[in-house]
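With one protein chain withheld, the remaining protein chains of the complex are depicted in position.
Order of writing sets the chain letters: A, B and C. Residues in each chain are counted from 1.
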Amino acid sequence: MTVMTYAEAGMTALAEEMRRDPLVWAVGEDLGRGGVFGQYKGLVEEFGPERISDAPISESAIMGASVGAAMAGTRPVVEMRFADFALCAVDELVNQAAKARYMLGGQTKVPMVIREPMGMWRSSAAQHSQSLESWYTHIPGLVVAVPSTPADNKGLLKAAIRADDPVVYFEHKNLWGMEGEVPDGDLLTPFGKARIEREGRDVTIVSWSSQLHTASRAAGMLEKQDISAEVIDLRTLWPWDRDAVFASVEKTGRLLITHESVSVGGFGAEIAATVSEHLFKALKSPVRRRAAPRIPISYAPPLEDVVRVSEAQIVETVLEMVSS
Amino acid sequence: MTVMTYAEAGMTALAEEMRRDPLVWAVGEDLGRGGVFGQYKGLVEEFGPERISDAPISESAIMGASVGAAMAGTRPVVEMRFADFALCAVDELVNQAAKARYMLGGQTKVPMVIREPMGMWRSSAAQHSQSLESWYTHIPGLVVAVPSTPADNKGLLKAAIRADDPVVYFEHKNLWGMEGEVPDGDLLTPFGKARIEREGRDVTIVSWSSQLHTASRAAGMLEKQDISAEVIDLRTLWPWDRDAVFASVEKTGRLLITHESVSVGGFGAEIAATVSEHLFKALKSPVRRRAAPRIPISYAPPLEDVVRVSEAQIVETVLEMVSS
Amino acid sequence: MPGATPRNIDVARYLDHHRMMHRIRAFEEAAAKANEDQLVLGAIHLSIGQEAIASGVCKNLRTDDYLLSTHRGHGHTLAKGADATAMMSELLGREGGICQGKGGSMHIADFGVGMLGANGVVAANINIAAGAAHAIKLKGDDGVACSIFGDGAINRGPFLEGLNWAGVFKLPALFVCESNGFASTTRTEAMTSGEGAAARARALGVPADEVDGNDIVAVDETVRAAVDVIRGGGGPRFIVCKTYRLHGHTASDPAAYRPRAEVDAAWKNDPIARCAAVLREAGIDAAELAAHRDAAATEMNQAYETAKTAPWPDLALAYTDVQDIGDPRERAF
Partner (left out) sequence: MPGATPRNIDVARYLDHHRMMHRIRAFEEAAAKANEDQLVLGAIHLSIGQEAIASGVCKNLRTDDYLLSTHRGHGHTLAKGADATAMMSELLGREGGICQGKGGSMHIADFGVGMLGANGVVAANINIAAGAAHAIKLKGDDGVACSIFGDGAINRGPFLEGLNWAGVFKLPALFVCESNGFASTTRTEAMTSGEGAAARARALGVPADEVDGNDIVAVDETVRAAVDVIRGGGGPRFIVCKTYRLHGHTASDPAAYRPRAEVDAAWKNDPIARCAAVLREAGIDAAELAAHRDAAATEMNQAYETAKTAPWPDLALAYTDVQDIGDPRERAF
């Protein structure tokens, strides 16, 4: 175990995989100077500018060329800088990377990792703050990862690099500096296996990415009110760990999903719909969601905070749930 | 009333609005020869090539220039040809059109209609068949329309053109030739008002676009088995008519949502989650969804049909629901 | 008949070209017939009149070189070495289809011969080819990645991004623009500002040649020289092949938006007839050339017959090759 930041964990994962497999390479703007959040720092010194490759401001080409490079036998790690900018390369991701294997009758796979730093990062405003993870869960062919801890950012990134599927890999900008214990060596975290962040009896709270920590803090507050919340970190949204969620809800009878992204059309809806259908009888109260209102993200902090789901809101919702 | 096709109804709507307002114009590839589905036929003769404008194969520019043209006082109707190709212009739609008004502090509106022919159209395969309406419901600032009949294609398109918001307007390729009665003159169908396609007592089936007709036929089959299904056509997904859906489910106690798009992360999940939460006690059986499996769309008809939700599947699901 | 080209040709090579061009023509005619018979399922785009480009480009590529094509890709795919019956079966969506019936005409591919896919999205293949070239360079191989696209594609952003990418990274990439005058129903010149594809390529630092795309000799020689440079580490090259789309945009498009006389004149410039003329001048017998045509027709009619009688693909295929991670059969509703 080593204590390191979420950014360092990602860096460690990439470096380990690049050492292991010469076909792994990374490409994106400003990688040669360490990347915009420092998450590639020092890598060019070890691996050289061909494998830690700068790119022109050409998101379509970064994504599209990586599709071709993946088909032709390499394993690109694509840096999109902000998840928002990946919207400049959606054809390449959704029409090409996700579908090529299927359309071409299984003649190829498209092993690539698309790193999309996501989420609110104080006052980045509407074009630098989005969380669009639910979009990609809707696209056959794509895997979606949403690590919330340094350990998972190592283990999931390594697994993503080794996967033969295109993996949309959302790191949260607010977590770069978060420190935590990270297992040394070949940590490969499986996709579709949730992590129980905290055990509990009265209510299940499902979350992921940065919001998981808000949920966890809310659970701490609930404990003081003698409400025992089980907090589940999904880690990946496609596949997502139904078994873990179902097992927990069967125990608690109550489910709240909370995420940073917009509630309408968010992945919370998918979970709520699935659980409401399959555990209809086990539910003691309706499945609830707490997520962002359907408004763009503002620059001014008080307005931005309107979009954030707070610990207090989670507590409030859980109180409603347990008393209903 | 006049009997006309869904395509003609769209054409009529556009022509009427262009006659009414000289600031309305349409732009897209091949419009001068009537558009790829003939849905602009004859319009260039009446309005000239400046207002029924051809475009280069430049989806980013078609969308992005229309954002600028909308800010600068005109009302562009943007033709994307296939919803799939709109993925070449997502930044322009999601980061620009949808957010400009908000980010710029209300200094502008972005009145534009983005026509995106959607859905399966026999053997068009994975890059020409997608239904991604749920994506845009997730984006603050956007309106999403999904007309299922010629009358609605007139009334909703006219309303969309008059709206000051960017409206993502999904016409279904399979419906172009569908005939129906269309009211003459100024038909303006409000957003967020569902249409009761068929009244019923035992179960509510919610759908939209082409799949609505499958739902309706399924309801006919159910009637023969003495099950009375109420079929609701949402017409628009954002806003969506909760009042109508809630009222119906309060009456029937059962809800099935069916749509052509992929089930995971589809808009059915949003409806299911919302209804499961708010009508928890009124529900006699769990809310169900029947939608596409999470696989790309094939070319060969039997494989393509695996993605289609049939009348039989809807009937089967409803039978499960009423007997549970 | 236009097109005086050097007559000092490698006869065997041009016999190959002639054979291949006839195979492409015959394939497209069989596909058109299948389309009339309503056995082709989706839209198909015929390359009749553009055969010299497919043959001229692909003869200069090795099997392990990569090719990325467009919606109008049958000819490219055949010329790269794919099997006609497997291709025809794909158009008919049958078992034995080259993509198992899952892709159809616009997604035809044969990785066994380096053909990494047609594409339903205009210009999308440009970046993919640049990336395939990038992989070649990273692996230290001596291959070439080639992208063929239309004159309409030069108005999409990926044209700029892909060419700049290939230039910046000095990649072994060959870009070929089939300038056939049309993008669907629209004359490309009406929607293109400036001097066109070659000027744009040059401005992006990719040296460009322009050739008569109906002259197999010109195409072959220009491509050969470009591929030599590319394989020698000289970086990307661009070739514009001027041609004419003799049929409609799709096999079902009557193309009524252009004057009959224009099309008639273009037929006089048929690249196959021009290739035959070159070979006749080099002393080849008319009968031998006619035999190419007949053999091609026989092959492609047989391909069609075989495809026609093939069953639909196994239903289980609907759920295969989606992705490794996560079970697509998992009930999601």
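Some points to look at:
In the analysis below, a contact is a pair of C-beta atoms (placed from the backbone, for glycine too) under 8 Å apart; a residue touches a chain by one contact, two chains touch by 3 or more.
Nothing here was measured: the structure is a model prediction, and the numbers come from that model.
In the complete assembly, the contact with the undisplayed chain comes from B:R51, out of B:R51, B:R115 or B:H213. Residue in contact with the omitted chain (choice from B:V44, B:L87, B:V143 or B:A244): B:V143. Set against the missing chain, the residues C:H45, C:R200 or C:R293 yield one that touches it, C:R200. Not every partner is drawn; the one left out touches chain C at residues 155-161, 163-168, 190-195, 199-200, 202-206. Against the chain not shown here, chain A presents residues 29-30, 32-33, 36, 54-60, 84-85, 88, 122-128, 262-264, 268, 288-291, 293-296, 298-303, 306-307. Touching the omitted chain from chain B are residues 23, 25, 50-51, 53, 55-56, 58, 60-61, 63-74, 76, 91-92, 95-96, 100-109, 140-143, 163-165, 167, 191-192, 238-239.
Simple rule for what comes next: only the chains that are shown with their structure count from here on.
Here the CA centre of chain A is 30 Å from the CA centre of chain B.
A separation of 40 Å divides the Cα centre of chain A from that of chain C.
For chain B, the set of residues that touch two or more other chains comprises 84-85, 88, 125-127, 262, 264, 268, 288-289, 294-296, 298.
For chain C, the set of residues touching two or more other chains reads 97, 99, 101-103, 107, 119-121, 157, 322, 326, 328, 330.
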